[in-house]
Every structure is written in structure tokens, then in C-alpha cells.
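Every protein chain but one is kept in place in this view of the complex.
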Amino acid sequence: MSAPKKVVLAYSGGLDTSIILKWLQTEYGCEVVTFTADLGQGEELEPARKKAEMLGIRPENIYIEDLREEFVRDFVFPMMRANALYEGLYLLGTSIARPLISKRLVEIAAMTGADAVAHGATGKGNDQVRFELSAYALNPEIKVIAPWRLWSLTSRTKLLEFAEANQIPIAKDKRGEAPFSVDANLLHTSSEGKVLENPGEEAPDYVYQRTVHPEDAPDAPEMVEITFEKGDAVAIDGVAMSPAAILTRLNELGGKHGVGRLDLVENRFVGMKSRGIYETPGGTILLEAHRGIEQITLDSGAGHLKDSIMPRYAELIYNGFWFSPEREMLQALIDKSQEHVTGTVRVKLYKGLARTVARWSDRSLYSEAHVTFEEDAGAYDQKDAQGFIQLNALRLKLIASRNRRLKG
Amino acid sequence: MSAPKKVVLAYSGGLDTSIILKWLQTEYGCEVVTFTADLGQGEELEPARKKAEMLGIRPENIYIEDLREEFVRDFVFPMMRANALYEGLYLLGTSIARPLISKRLVEIAAMTGADAVAHGATGKGNDQVRFELSAYALNPEIKVIAPWRLWSLTSRTKLLEFAEANQIPIAKDKRGEAPFSVDANLLHTSSEGKVLENPGEEAPDYVYQRTVHPEDAPDAPEMVEITFEKGDAVAIDGVAMSPAAILTRLNELGGKHGVGRLDLVENRFVGMKSRGIYETPGGTILLEAHRGIEQITLDSGAGHLKDSIMPRYAELIYNGFWFSPEREMLQALIDKSQEHVTGTVRVKLYKGLARTVARWSDRSLYSEAHVTFEEDAGAYDQKDAQGFIQLNALRLKLIASRNRRLKG
Amino acid sequence: MSAPKKVVLAYSGGLDTSIILKWLQTEYGCEVVTFTADLGQGEELEPARKKAEMLGIRPENIYIEDLREEFVRDFVFPMMRANALYEGLYLLGTSIARPLISKRLVEIAAMTGADAVAHGATGKGNDQVRFELSAYALNPEIKVIAPWRLWSLTSRTKLLEFAEANQIPIAKDKRGEAPFSVDANLLHTSSEGKVLENPGEEAPDYVYQRTVHPEDAPDAPEMVEITFEKGDAVAIDGVAMSPAAILTRLNELGGKHGVGRLDLVENRFVGMKSRGIYETPGGTILLEAHRGIEQITLDSGAGHLKDSIMPRYAELIYNGFWFSPEREMLQALIDKSQEHVTGTVRVKLYKGLARTVARWSDRSLYSEAHVTFEEDAGAYDQKDAQGFIQLNALRLKLIASRNRRLKG
Partner (left out) sequence: MSAPKKVVLAYSGGLDTSIILKWLQTEYGCEVVTFTADLGQGEELEPARKKAEMLGIRPENIYIEDLREEFVRDFVFPMMRANALYEGLYLLGTSIARPLISKRLVEIAAMTGADAVAHGATGKGNDQVRFELSAYALNPEIKVIAPWRLWSLTSRTKLLEFAEANQIPIAKDKRGEAPFSVDANLLHTSSEGKVLENPGEEAPDYVYQRTVHPEDAPDAPEMVEITFEKGDAVAIDGVAMSPAAILTRLNELGGKHGVGRLDLVENRFVGMKSRGIYETPGGTILLEAHRGIEQITLDSGAGHLKDSIMPRYAELIYNGFWFSPEREMLQALIDKSQEHVTGTVRVKLYKGLARTVARWSDRSLYSEAHVTFEEDAGAYDQKDAQGFIQLNALRLKLIASRNRRLKG
């Protein structure tokens, strides 16, 4: 790979990406464009602008964008339609944010004439894969620079020395090493590393940042009603809201009631196991409610097919293949199923639990006339079950007869 | 089907199966053998013996058996190895009990020279299918009699009239109709019908029978440690126990903390949707813990394969195909994966939640050396990620190049 | 089911459906509408009109339609996009025709105010299921009458007696029983029953009707070039043609060269095994060519996903679930993959073989620059393979280390 001439850097404004910014300038002598996105991580973005300016970035090369609506509408919601869970439990909060960041990096590179993009993910994790697969899928000629795989700043000491040598301000609390590593966006907060590296030891309470401890949650349950249209949440308690507003509101409710905590040892795409603490308050409620509305509006054939491909869909997102033909094919299948996933679900929140307790819809396939224990007025002829069972049993009988014949 | 000569009836001792008993005698003039099993439903069995005797069954034709260990060891535990959930949520508590009952019915028929078996399941539900597919798979010549699909006793009034006409005692509380229908065994209690038939209305509190309301559960969390060997639980808090003893103990713990409630609208095999309230206290803890131990002992290739076939496995059990070649093939696959699923998991129980908080094993595949954010002493070369990403990206780049070529 | 008032009958003009026509009139005293479709079965339709008139059907109640283009365009081609094979070998020639017939039956019922449809499939086969599931999926109120499951005409003798008693003319060659049963349309001819019922005996030569014996095929191979657009064949040897014209032409070519014969024992949906002889000359060439063009235009991720869901898709069509949400979901997935399946394939036909020998496309993803054994000018860095292998191997190494540790 020849040296880049102009690089768009995914820039948080923090110490690490500031060091990367400077390193790119000194290593390649290249122009740097910074891109800072609000994905709902809960940090102000303007300080990132000031810092970038201070590090010599020209104002027209500083991109700061609020992507929260696009994030929820075009990434989180499509994924929620699938009820996606990685390894049975993980709601993919980090995974789903990466493709959007890459998409904007590549778009800004096109706008600014940059030939490269750069990110601050390490060589051990999944995020490097997600960033880079997305970037290459969107622009096969783009160069991707991953400084953590390239440079010699392999210890905290060396990083701080580099920062000092390059006049990068270091916040006091960044002198020492953080006790764990955090990623956050509107869907979740993840924590991993350091004090969490022994999966046989419980995570300390202070790791959790976004949800109260269930023990500290209100003693009274709270109900919330979520309305869906074609598989997407569109209103809370009867009030129509934008995608990001819905997730924000559910995060407040979930956080208050301690909903959505997960302590998981997962399998990274790069081959090793990793322990993470995830907090996904609003997403957990949303998944529960989406399942609730599908229960009455989705046919069993459709639902079972969705269930059977879900693990693969979740794996694709986890592994970074959002922008791949197979993810798009699965999305087409999933979206096709959601045409009538419209209606309202009541979820009860209490001390960490989010449980569907009622759901209704004018698209409901639930037929009280058919299922009732009472007289059903001819909706269902119980005698049909006889033939249904006989024909389902036929092959089993033929097997049993064969096996008897062999023994006999 | 010619008339049966001797029938083995799955007999609970309750009013309904007593009516069936009498109906079989009067309808076919046949000899009846009763089979009453203890699957952990929490009822005494000896009253069933007395009642059967009173209804004219000869003592040698009364079979009463404690199947709890076989139930948990040979049915519940194999299913738990698969992390089986039907439609994402249901732990299959009723489904998994039916094949065992059928197996014993068929075996007792062979012992007693009976040519038929009979059950008390209705023509609208899944249980008839499960009973009958299992029976036919084990004996292709057996006759199966399902009185609910045959007789004219189609109202409560007619049933009571038949009971009175045949000197079947009717408990006072059976005069009126139960407000909902219940099934119970060591794995779960299910409730459905009547007051539960509108899925848009919350289930009344009195439906729940086996778990306290989370709001009434203890204010202090409780920890439980479950030890697994080859995928099966073998000890609780360090004390080795039999399979049924383990599930019994976990039921106590789960019930006390309000764990394992589920309000579900599910798709029946016979084609309609049905709403059920399930309480699976011990099973919910067991599933959580099994996932916890798999997280560190199961390889990702193995785990993802298991995840991908799980929905099909669960569907087979739900639909009554326990004794089918495909269930046995999937079981072989699942069991093969469990060789090293050995170790201990700590689960925190609190107000309805059961959450893994720690897990350890001498079979662990978790490698702190590889994953650590600290210096890893060469365990992992971050530069390898470059090639890994490049080759995973190659096809995506080729697609992107093609698409550019077409547009350009 | 109450008696039908007006019935639309799938009517071939042959003896059996003429008997059904009369039986419907006499059994129910109902008005009968006949529907005769040209699906390419190779029989003239006007004799059916005459016969219907002769049996008393009013002219406005006789529907005769050429459905060949709709059949190929909306049923055969979508299925071909999936490379659908039932049980690895069967091209689903009968299965795919049934939903279209049911669709027209239901539509004609709506137009003519009929409350029922009727078909001539027996109670042992798959076709009854396919007809009826399709009809119910399109009109949940429709009555479906399957005389073979209802009447007492259970022997050849009784049928002929009924025909004679009702002045239904009997062709001389219909007096005796056919040596096997045939179904035909533009996609295939199937033969089953009678002389074919022992799968241990070879099918007699005279069973084959649509393809020459490979031994009698021309001694010289013949090449054919098929051009695809978005997964559908659009031209042969450079000449653009309609869907039905393409299949007709490929049938000629395949038939001449003995292509597309299959002797199969398959599993019917209703539970038993059945032996069929299938001739699918054009379809076999089409499948081979479609695979050929996908080889260069379809990405591996897309192709492997398609392969993995194909058996389920084929099973749905075989079982009669064309008009089901899950078939439509799978179709959405498949169609999504075909956007760039455009290009031309050369297939060599010789003595029963149809083999792709060349394929080209301006959408090709094949990159000689990447794959070449020659100098590749930097298209591919062989050193990337090192990292790719190391990270793919990591989990296998961790397993091996664990296993050594346990033994050590």
C-alpha cells in the first residue's frame, strides 16, 4: 500500500484518536479530515471540533454530524425486525454502529478527495473487521489505516510520551489506565477488558453505567405500551415518535428499571473468546415487544423461517458483513415478513425484567373462535386431527414396521 | 379401526380421565388398564389407585410409577443440552413430557397384551399429536383412542350427566368449570384457556401457581452455583445430586424468586395460535446456566452450528416428533458438542431475574493470554488481522468493483 | 361442509374428469363450470370444449385458457432462480403447475359466483394437497371437492359402469387400465404407478415419452447458448424469446438428445414413498445453464446462502405451499440475489448429458487478475493468506491446547 495523501479519521476527540490524528500527520505527512458522529453515545461533540482545530485541522476538514436518526432507522430497526441475538443473548449494540461510521467515512472521503480512511480499533477485536469490511464494500479502492496494527506505540507510557511530544493535551484522569474499555451509542454501552478479563469473577458494580442496579430500581412496576407498524416501533404510550426518540425514551425507562444487563463470554470473529458487560435497556424492551407483536401478527411458517435464519443474520452483523449480498438477501426475507407486524404491546418493567403482558392488533392472526375451549361454532372440526395425525405418523409407522421386521 | 379389546389409559385419577375410563368400558366393552405416572406434577398418586379400583379396574391392571428421574435424565436434560426454546421463548415443558408417557403406555400395552392405548387430550391441541406420534413410532400396530375426538360428550353438562349416570364421584369444585386449564410436571406448569383467551388482556395474578410474583420475591438476591458435566447439571452449590433432585431444588429456588414466568402466544402444530402462561422456574435457571458454561467451554464453530439447528430441534419436540429419526440425528449432533461442557456457573436470582454472573472450568477455551488488553507475550500477532481482513474483504471488493464498472 | 351450489372443475376432457363432472351434477345437483388450461401438456383443448358441451355444460361456463406464458414466467422461472431440486434430484415439474391451476379455479369461481372448486387428484398423492392449500390460501371460504376421496367409484369397473350409465363416451384405449399414470406440462412429463411400482425393477423403455433414449440420440454433440437477465433466460443462441418459447425450444433440444430423465423414489408429503419417472428435458438444460451463469456472476456469500435454503424452498413447493408467507419470503431472498445474474452460458448436449462448457458476462465477478498462476501485478498479496489462516486457526489451536492440557 502506498502512503495515503489525505485521510478521513473517525475522531472522537479523546486522547487515543488525537494521538492517531497526530501520528497520521507525522507518519505520512498527509492531510487529515476528522469525522465525529453523534450516535447517541452521550458526549458533546463541539469539544471534538475545538480539539481538532487545535491539532491543526482546517475548519473545512472537520465533519461533525448527528447520525442518531439514521442509526436507529436504517440500522437498529432493520436488525430488530429479525429479533437478532448473537450467540443467543447479545443484542449487537457495537456491531450495528460500525457500518454506519464506515459509510460516512467513505462518503466524506469521496467528498473531500481523500484516498484513505483511518480508525482507532485495535488488532485484536471485531471492530477493525467491521470498519474495514464496510469500507471496502463501499469503495474497493479506499485505503484503510489501522494505526494500532502499525505503530510502535505499544504501551501506555509510549502513547503518553508521544502525546506530550506532540502537544496533545492529556486529561488528568487519562494519565492512569482506565479499569476497563467502553463503547457506547444509542443502543447500548459495552464494557470489557482489565477488571473484566476473568469470567470467573463477578463484574464490579461500578462497571454498569447506563442502568441502575435492579436492586436499586423502583419497587413498583411500570407499564409501557409500544406500537409497531410493519415491524418498526412508531409510538410509545400512544404518542408517535421518531426512531431515535423512541429508542431514547425506552432507554430512559429501561435504565430506570435496571433492564437489559448482560454478562457474556462471546466468540470474536478473530478467533478468541472475550468477556463483555452489555447494557441495552431500550433495545431489550424493544426486542421483547417486537416478539410480542409478532406472536399475534406473524404466521408460524413465516416465524419459524425467520427463527431459523436469525443466528446466521446475527453472525453476519457481528462479523462485520452488514454491506454484503447475503445480509441484504436475509434482510429482504425478513422485511417481507413484516408487512403485517402492526399493533401494540404492553410490557411490564420491574427490577430488571421486561415482560410482555398483553398485545393486540387489527392484523392479528389469533382466532379465539378456533382456539377456544368453549363451543367454537364449527370453526374447527376436531375430527380433522385424526387424519392429520395419521398422515404425519405414516412414515414413523413405516420405520417402526421396518425395524420390527428386521428384529423379528 | 376395529374395536379395541384391551386399552391402556393414561389416567390421572381426575374427573375427566375417570369419565374416559368408564366411557371406554361402556363404548367398547373392553378391559381397561390404567397408567398413572409421577412426573413431578405435585399430586399424590395413591388416590388414583383407589379411584381406579372403585371404577372396577383389577389391581393387576393398575400401573402407578414414579418416572421423575427418567423424565429429567432422558428427556429434560438432553433437551437442555440444545438450549431448546420454541419460538424463541418457550421451554417446552409440556411437549417434553408426552413422549415418555406414550413410551410407558406402549410398554405397558406390550406387557399386558393390550391392543390399544387411550389419552385424554382434546382434538384442538398439540398433545394429541405428541401422544399419538410417539405411540405409533414405538408400535406401528397399536390403536390409539382419543375419546375427545370421538364421543358426543361435547359440553360440561353432558360430561357431568355421564359421570353421574356411571357413579363417578364428582368433587365439589369440579361442578363448575375451571377458569383455565392446567398441565404440570417437574419442568413446568402451563395454564391456558378461558380467562386467558384474550391475549390483549393481562393474565390475572391467580393464574400463577408455582412462582411467587416477582414483586413478592425476597428483596435480597440469592446466588446459586450449578456444576455441569458433559452438558448435564450434576451438582448444586457443590453438592452432587440426581437429575430429578437438581431440578426439584432449582424449582424451589426459582419459585421463591419469581423466576421463569412467560406469557406467550404460540403457534400450535394443528394450525391455530394459542395463548399460554408458563412457569418454568428451575428450567429457566438451568438454561441460563447451561448457556453460561457453554460460553467458556464450547468453541464458536460448535456453538453457532448448535444455534442454527436449535429452532428445528425445538419445533420437532413441540410438534411431537421426539421419537423420529431427525430428532435423534440432531441429538447426536448436540450430544457430540457436549463432551467438554463441564464446569460451574454462578447464577444470581432476584425478583424474577436469573442471570449468569460468573463461570469457570478446567475445560475453558477462554484465553486471557489472547484477549487481554495488556501485553500478551506474543500469544496473538495483531498483524495477522491485516491478512484476515484483506481476504475476507476480497469478494466484497470484487463486487464493489463490478458494480462501479457497470455504473461507470 | 354444506353441499356446493356451483362448482368450478379442473377439467381435462378425459374420461376421469368427465366422470367427475357428471358425478358433481348428480351428487350435488349443482351447476358445473369447467376450466381447461393449456400448460403445455401437448394436447389440444378444443375437444375438451366439445365434450363439456356434450355433458351439458353451458357455453358461458366453459373456460379454456392458454396459460403457458404465465406458467413459465411466474412459476417455472422464479423456481429456476433458486436452482430448486427436491430431494437432490427432482425438478418439481408437477408440483409447480398446481398452484397456477388452483389460482385460476379460484379466480373463475369469483367471476362466476361459484362457491366451490373440484379437482381429480386422488387421496394418496401430493396433488390434492397442492390444489387445496393453494385454493384455501387464495380464498379461505372456498369449498374444495375431491371426488376421489368421497365417492364409491373405487374400482375401474365401477367407474366404467358409471360412465356408461351417464352416457359418457369411453375411448377404446381407456377400456383397459393404463399401464401407468402420466402428468405433463411444459416443464415435464411424469409417469408413475402400475408397472413402475417396484423400484427394484427397471422402468420399461416405453414409459419414456418426451425424450429419446440416449442410445438413440444423435452421435454428434450439439451446443446451445442461453442468455440470462437477472436470473431468467431471455434468449437462445442470441435470439430473444418469450419464457414459454424458450422452454419449448429447450424441450426440443433436450428431447432430441435424451436429456433430463430421472428415475426416482421420492417421499410424498402424505407420508409414503413413491417411484416416479420424470422427463424434464428443457428444465434440466435450464438448471445447468443457470448454475453456469451464477458461477461467474454470483458472490460466494450469496450463493452459499441460496444453497443452504434451497432444500427448504423446494420442499415448500413440493408440499404445496407456493402461496405461503415462507415461500414468498424465500423468494424475496432469492430474487434479491439475481440482480446481476446476467450473461450467457454455452451448454453441450450429448446422449443424455447437458454440461456447461463456457460462460461469460459483463457482470462477471471472476477476476483472472486475482486467480492467475502468472504474475498478478499486485492484485493479491500472498502474504495476506498467512494472517487469514492464523486467525481462522486460532480457535482450533485453543481447542487442541485445551485437549492436550486435559490429557497431559
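Chains: A, B and C, in written order; residue numbering restarts at 1 for each.
The rule is short, and it goes like this: contacts are C-beta pairs under 8 Å (C-beta built on N, C-alpha and C of every residue); 3 or more make two chains touch, one makes a residue touch a chain.
Since we're looking at a predicted model, the values are computed, not measured.
Trainee: Of the residues C:Gln25, C:Gln41 or C:Gln386, I need the one that contacts the missing chain.
Mentor: In the complete complex, the chain left out is touched by residue C:Gln386.
Trainee: Among A:Lys103, A:Arg149 or A:His340, which residue is in contact with the omitted chain in the full complex?
Mentor: A:His340
Trainee: Hey, which of C:Ser2, C:Ser152 or C:Asn198 is the one touching the hidden chain?
Mentor: Considering all chains, including the one not shown, the answer is C:Asn198.
Trainee: What residues on chain A make contact with the chain left out of this view?
Mentor: Given the touch definition above, chain A has residues 299-301, 340, 362-365, 367, 370, 380-381, 383-388, 390-392, 394-395, 398-399, 402, 405-406 touching the missing chain.
Trainee: Extract the touching residues of chain B with respect to the undisplayed chain.
Mentor: Touching the chain left out of view, chain B contributes residues 267, 270-272, 299, 301-302, 304-306, 309, 312, 321, 324-326, 328-330, 332-337, 391-395, 398.
Trainee: Of the residues in chain C, which ones touch the absent chain?
Mentor: The missing chain touches chain C at positions 83, 87-89, 122-124, 128-129, 132-133, 136-140, 146, 148-149, 154-155, 181, 193-194, 197-203, 214-215, 219, 221, 261-268, 270-275, 291, 295-296, 299-300, 303-304, 307-308, 310-312, 315, 323-325, 346, 350-353, 355-360, 365-368, 370-373, 375, 380, 382-386, 388-389, 392-393, 396-401, 404.
Here is the rule we use: only the chains that are shown with their structure count from here on.
Trainee: Find the geometric centre of each of chain B and chain C from their Cα atoms only, then give the gap between the two centres in Å, rounded to an integer.
Mentor: Spacing between the chain centres: roughly 40 Å.
Trainee: When the C-alpha atoms of chain A and chain B are each averaged to a single point, how far apart are the two points in Å?
Mentor: Using C-alpha averages as centres, the distance is 31 Å.
Trainee: Going by the contact rule already set, what residues in chain C reach two or more other chains?
Mentor: In chain C, residues 299, 301, 391-392, 394-395, 398 touch at least two other chains, as defined above.
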